[in-house]
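Shown below is the structure under consideration.
The complex appears here without one of its protein chains, the remainder shown in place.
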Amino acid sequence: MQVAYTIAEIAALVGAQRVTGADTGSITDLASLEAARPGDLSFLGNARYKAKVSASAATAILLPLDYAGEPAPGQVYLFVENPSVALARVCARIEQSLWPKLAPGIHPSAVVSPGARVDATAHVGPLCVVEEGAQIGAGSVLQASVFVGRDARIGEGCLIMPGCVIATMCLLGQRVRLQPGVVIGSDGFGYEFVAGRHERVPQVGTVVIGDDVEIGANSTLDRARFSRTVVGEGTKIDNLVQIAHNVVIGRHCILCAQVGISGSTTLEDFVILGGQSGLGGHITLGKGSKVGGGAGLAASIPAGAYVNGNPAIPYMLERRIAVLQQRLPDLFKRVEALEKK
Amino acid sequence: MQVAYTIAEIAALVGAQRVTGADTGSITDLASLEAARPGDLSFLGNARYKAKVSASAATAILLPLDYAGEPAPGQVYLFVENPSVALARVCARIEQSLWPKLAPGIHPSAVVSPGARVDATAHVGPLCVVEEGAQIGAGSVLQASVFVGRDARIGEGCLIMPGCVIATMCLLGQRVRLQPGVVIGSDGFGYEFVAGRHERVPQVGTVVIGDDVEIGANSTLDRARFSRTVVGEGTKIDNLVQIAHNVVIGRHCILCAQVGISGSTTLEDFVILGGQSGLGGHITLGKGSKVGGGAGLAASIPAGAYVNGNPAIPYMLERRIAVLQQRLPDLFKRVEALEKK
Partner (left out) sequence: MQVAYTIAEIAALVGAQRVTGADTGSITDLASLEAARPGDLSFLGNARYKAKVSASAATAILLPLDYAGEPAPGQVYLFVENPSVALARVCARIEQSLWPKLAPGIHPSAVVSPGARVDATAHVGPLCVVEEGAQIGAGSVLQASVFVGRDARIGEGCLIMPGCVIATMCLLGQRVRLQPGVVIGSDGFGYEFVAGRHERVPQVGTVVIGDDVEIGANSTLDRARFSRTVVGEGTKIDNLVQIAHNVVIGRHCILCAQVGISGSTTLEDFVILGGQSGLGGHITLGKGSKVGGGAGLAASIPAGAYVNGNPAIPYMLERRIAVLQQRLPDLFKRVEALEKK
């Protein structure tokens, strides 16, 4: 991480109630108790790893107040109410240095149309393109090499990382965070087979991204055939996810990496999709439903359902069948034996 | 969509034979009968949704000539021969405003080698790179931040969206359309295991893309080990698709999102691959064959075949087995009962 904090700085940051051992070292990275090397800060987040503390090579360890033990020479123990909370505080501090607040303004290498409206507090980094009619809200950051198409609108406090494309007329809410390479508003995949050729069906809708949505690297979200492809407030999408045209995703959903959702499918709120799962088109997943990793689902499921497998079936049944499948060789033998009786 | 048309403009555009109701409103978006809100244009594309017309909140509705009913106050009915055709006409008009014809010329921020040949009618947008020996054909558009490598050739009337990479010596035909982030001509994935290490096998072939091919966002097509990776005329490829080296894809195929095709596999014409399906290497898929979504195919299939599942087997058999698998718990019980007799 190439950070550098003194023990005293860490102690102050976490509000250490007691410090035991060598408090003169410096901290340049974080690591688990096992993986830690000299220079690392570690922590005992779960009492069942207590035995790993004394063997850890960490320079400093965050420990609960009731931990009994002495640091090795050159090592320091920092006693705090809640080591996990203390670690989170250190992480938050490091995060600020990873993503420092960038000064408002437009980098001279950016190509911003005179007809674009960039808020005075926004940051448009090097080599970005902002087209005619596009709007960038207060405090939003386009890190570098971001493309914002005609009449697209980006809300306030957004962070758009390098290489993202927000195509014409698409809308982002407040505090949206796009990892590098995200594509918002590519054409939906719609064709009609006419006279032996696939003729493109115009895709003239948009994509609307709600507040506090986060989208992972190189994920793609297609614009609607008409009307809107929607991602609801607070939903989090991992890397390399594909969202087809006219998909409507509710609020506070979780889509793990490499998920694919076919056209016009609806996710209600709080849906969770495991990695690499795939959904057919024109189906609805009820509130709080869950799809296992790698599952393939072609039919609607009710609120609260949990399905797995391909084709996806209720989770417990799928687990049971997976076990029975491994006993198929035995079953065939048993049937053969019965036939010989 | 942030468009705005008067009712009169819509009526003229679709050639309405009769207009009933409030013809003074304006249209700012399109939506289905159910989803429509005031300001939207909707349509009755299929007679079985007739009952939804009277409940629709759309400001204007395209209806067949024989529809009987009266618009609500403030609403307008536009009667046309074929509402679907009428809607398509509106979409085509909106599409022109989404993707207006860009003026010919090279944006001053683009980096175009003096040894590149850009047709005078082509548009090279901001921050594009066009290397030595590359050619851009008449009427083609590089929207922004597109990379065209040495000696690559782009035909006439192509549309290349932001962030695409067309690597050295690759060839695109006429009217090719690449969504944002497409990579054409990355190295094939070929290694030889020598003395405990994977040594790279040079990948010195190219990629050749036929006329009227369209490729979805962030899809990747590797250059051949030698000779050509080929995508035939009229084939449509969705987002996040992977095409390995020396794959040969025929004409008018459909590859849905997240498909992966291993090296040296051949697709004949009119093949359809469902989303997330994967093909092994060195196999051939016969003309018009079809692979279900999520299927995994490791062997060649004849013309017209339709396979599903992983490993992929004929579709009807796979469907039958999927049903029987769910009855496995019962089957085990029945065998147990027989054994007890």
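Note that the chains are named A and B in the order they appear, and that numbering of residues resets to 1 at the start of each chain.
Assume a contact is a pair of C-beta atoms (placed from the backbone, for glycine too) under 8 Å apart; a residue touches a chain by one contact, two chains touch by 3 or more.
Everything numeric in this text was worked out from a predicted model, so none of it was measured.
Chemist: Which residue from B:A16, B:L98 or B:A167 sits in contact with the chain not drawn here?
Modeler: B:A167
Chemist: Using the touch definition up top, pick the residue from A:G181, A:G250 or A:G286 that touches the left-out chain.
Modeler: Checking the options A:G181, A:G250 or A:G286, the one contacting the hidden chain is A:G181.
Chemist: Using the document's definition of touch, tell me which of B:L62, B:A122 or B:L240 contacts the absent chain.
Modeler: B:L240
Chemist: Touching the left-out chain: which of A:C256, A:V271 or A:L285?
Modeler: Checking each option in A:C256, A:V271 or A:L285, the one touching the absent chain turns out to be A:C256.
Chemist: Just to verify: which one of A:M169, A:L240, A:I261 or A:V291 makes contact with the chain not shown?
Modeler: A:L240
Chemist: Given that one chain is not shown, which residue among A:I94, A:A138 or A:V201 touches it?
Modeler: Selected residue, touching the omitted chain: A:I94.
Chemist: Extract the touching residues of subunit A with respect to the undisplayed chain.
Modeler: 1-2, 29-32, 35, 40, 87-88, 91-92, 94-95, 98-99, 107, 109, 125-127, 143-145, 161-163, 177, 179-181, 212, 214, 216-218, 234, 236, 238-240, 252, 254, 256-258, 275-276, 293-294, 309-310, 322, 325-326, 328-329, 331-332, 335, 338-339
Chemist: In the complete complex, the non-displayed chain touches which residues of subunit B?
Modeler: Against the missing chain, subunit B presents residues 109, 111, 127, 129, 145, 147, 151, 163, 165, 167-169, 181, 183, 186-187, 189, 191, 196-198, 200-206, 218, 220, 222, 225-227, 240, 242, 244, 258, 260, 262, 276, 278, 280, 296, 298, 310-311, 313, 317, 320-321, 324-325, 327, 331, 334-335, 338.
The definition used in the following text is that only the chains that are shown with their structure count from here on.
Chemist: Measuring from the mean C-alpha position of subunit A to the mean C-alpha position of subunit B, what distance in angstrom results?
Modeler: Here subunit A and subunit B have centroids separated by 25 Å.
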